[in-house]
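Note that one protein chain of the assembly has been removed; the remaining protein chains are unaltered in position.
A and B are the chain letters, set down in written order, and residue numbers restart from 1 in every chain.
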Amino acid sequence: MKALIQTLTETFGPSGHEDAVRAVIRAQVEPLADEIRVDALGSLIAVKRPVRDGGKKILLAAHMDEIGLIISHVDEKGFLRFTTLGGVPPRTLVGGRVRFLDGTPGVIGGEVLENWDKVHTMEQLFIDIGASGPKDVRVKIGDVAALERPFLDLGKRLVAKSLDDRIGVAVLIETLRQLKMTPHEVYFVFTSREELSSEAGAAAVAFGIEPDLALSVDVTSTGDTPKGHKTDVALGKGPAIRIHDPGVLSDPRIVAWIDQTARKNKIPFQRQVSTFGTTDARAMQASRSGVPVSCLAIPCRYVHTPSEMVDMDDVQNAVKLLVCLLSAPVEI
Amino acid sequence: MTDPIIGTPQIKLLERLCNAVAVSGDEGEVRAIVLDEIRAHVEDARVDALGNVLATRSGSGKNRLRVMLAAHMDEVGFMLVNADGDGLFQFETVGSVDVRQLPGKRVWVGKRHLPGVIGARPIHLTTTEEREHKIPLESLRIDLGPKAGLAEPGERATFAASFHRLGPSLLAKALDNRLGVAMLIELIKHAPPNVDLLAAFTVQEEIGLRGAGVAAYALKPDLAFVLDCTPANDLPMYDRSENHLYNTRLDAGPAIYTADSGMVHDNRLVRFLAETAQAAKIPFQYRQPGGGKTDAGAIQRSLAGIPAVSVSVPGRYTHTACSLCRLEDWKNTLRLLYTALEHVTPALLNLEHVTPALLKQ
Partner (left out) sequence: MPSISPFLKTLISVSGLSAHEAPVRQIIEDKWRPLVDDLSVSRLGSLHGLKRGRAPASPPALVLLAHMDAIGLVVTQIVDGFLSLAPIGGVDARILPGTPVIVHATGNGTHQLPGLVVQPAASLLPPSARNDAVPLQYLFVDIGLPPRRVAELVQVGDLVAFATEPVELAAETLSGHSLDNRASVAALTVCLEHLQGRAHAWDVWAVATVREEVGLHGAATSTFQIQPDLAVAIDVTFGKGPGASDWQTVTLNGGPALGWGPNIHPALHKRFKELAEKLEIPFSVEIMPRGSGTDGMAAQISREGVPTMVISIPLRYMHTPVEMIAYPDIERTGRLLAEFVASLEVDFTARMAWDE
């Protein structure tokens, strides 16, 4: 599974530009699913059919896009100004490296600040692709780059860019692989465009599939680092049920279902109310006549930096929990 | 069928459109002009529950795509919220209006275009300290002249009409988005036969893209182009450094969107528009990615997802009493849209456009 996670995190796919990562995922799920399709906004949908009728239609969504940079201007000396696709904190960028869709590499530099106690704003940063002048630059406005940082295996813990949410993608692929039989019709969906505030990919998917219930499988920030976030969620203590966040109030029936299934199968899990961020569940909950939703999250340190960290135990327990959830009937 | 062109009648129509008052939520005046212009050219034109005008003009070829073209009819403006008496009204802004643009402007109030002004305290009565801060909206009033009963709270107002031509430029209030409305009218009149053209003249774009999503739901298109006007901030930087935050520039042709704060525009359609422009030798520019939203944001996430892209005429000083654009940019935007419509095919929507360079990595 680690090799898969490495491939997924080292593949390019900023929001709205998920072609390459979709191809990687497709190759994985094609032999496992009963049906594969790509929707109008580029989300990949893999369907696992039930052994008999009478189950629920369940949607699991992990977003395959990642945060990225998009070029806004090529200046008169050949430096590239940019803005972001999704929430990229400028403080994580200086000295970092990027790669464009066509393979062009670049480094991120910043204007010299008058006051070094301050951090750069996005407008004070630029990408340098080693051009001697604008004539050398093939990159143009609207071209997209992703952060580049090699995958790092620390044993139990993994570090990579875009673990948000390629780890969710890996969990879905592995769940599909391990799920032998299910009474449900399960839609494993790898959504596009989550990192943009509108979550258009998930909105389109939920409308198109009309599920009875839906889970987003994403990452969530932990509180286990020095003076970290105010949450008890920690690496290694199991996947987290993200009960509330500013965009989603989980359906209490879904929370109870996950909670009880985990207890019954003795799978460690954590409960979380997050005071920031949201997930694809936001766009899915109000689709059509309503979809009961929640979010199963992999605890992750340093979210939205090029070095996100997760614990393999949490990843495997998330798979185990999902397999248990999908293997038995559910009454909602 | 002839190509659409912009000549004197089209400029006259733009003038009428710009001089009409259609603040978000009360688009009736522009709606009336639109209905009048398009009725003879479409199979049906209807006004929906929000006031959008939806019209269909079917083509005649085979494998026709259902192509939605959307242009918002509404403009930013004001609503009277309280009568102070004596013809003075407290007001709120509708849509994104910079309050620093308001003092000293003439306005029109209500359906009868009652003239009014927004004044300011005489400089003699202000302090130096006071002049360092913007005049807050709460202290501004619309003055209709000292007479009671001329208007009442709830009525809309906007900047007074200001249409005129200046060399290669057009100046008017509400070029955002009467330029788009006028283009859409022309495209309906000259629709190419290879597509089913689904036109949406939308409402309430300036207060949250509320009309466009509803319109897309009703029209069920295969893809959508949004016609709008976007700011050209191509002025000098305060410190004379290189301006890298211009959004768009005048004289550089239609501005194709790639990403804004609401969405990543469909990259298949972005590429198609750019290639179409290059092939037809139409100048174009990419709008700088960044903040702002267009109706495409609401259309893209409607139904089970609709591939969408925005194309805008660059315009300086949008959302103020008088905006400015180049006639040539407007003409080129219309040409690009028409040429694109002529060449759009279902193959364009093939989703497995994987970039070869990346797969090799």
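As a convention for this text, a contact is a pair of C-beta atoms (placed from the backbone, for glycine too) under 8 Å apart; a residue touches a chain by one contact, two chains touch by 3 or more.
Values in this document were obtained by computation on a predicted structure and should not be read as measured data.
Note on the undisplayed chain: of the listed residues A:T11, A:S162 or A:S250, the one touching it is A:S250. Contact with the undisplayed chain is limited, among B:S58, B:Q90 or B:N243, to B:Q90. Contact with the chain not shown here comes from a single listed residue; of B:V47, B:L114, B:A280 or B:L327, that residue is B:V47.
Which of A:T231, A:T261, A:T279 or A:T305 touches the hidden chain is settled by the complete complex: it is A:T231. Only one residue in the set B:C18, B:A160, B:A182 or B:V214 touches the chain that does not appear here, and it is B:V214.
Counting over the whole complex, chain A has residues 230-232, 241, 243-244, 247, 249-252, 255, 271-273, 275, 285-286, 288-292 touching the chain that is not drawn.
Those residues of chain B that touch the chain absent from the view are 24-28, 31-32, 47-52, 78-79, 81-82, 90, 92-94, 153-154, 203-204, 207-208, 210, 213-214, 217-218.
Going forward, only the chains that are shown with their structure count from here on.
Averaged C-alpha coordinates put the centre of chain A at 34 Å from the centre of chain B.
Within the complex formed with chain B, the residues of chain A that make contact are 11-12, 15-17, 19-20, 22-23, 38-43, 70-73, 75-76, 81, 83, 85, 101-103, 123, 140-142, 193, 196-198, 200-201, 203-205, 207-208, 283. Residues 242, 244-246, 256, 258-259, 261-267, 270, 285-286, 288-290, 297, 300-301, 303-307, 349, 351-355, 357-359, 361 of chain B are the ones that touch chain A when the two sit in their complex.
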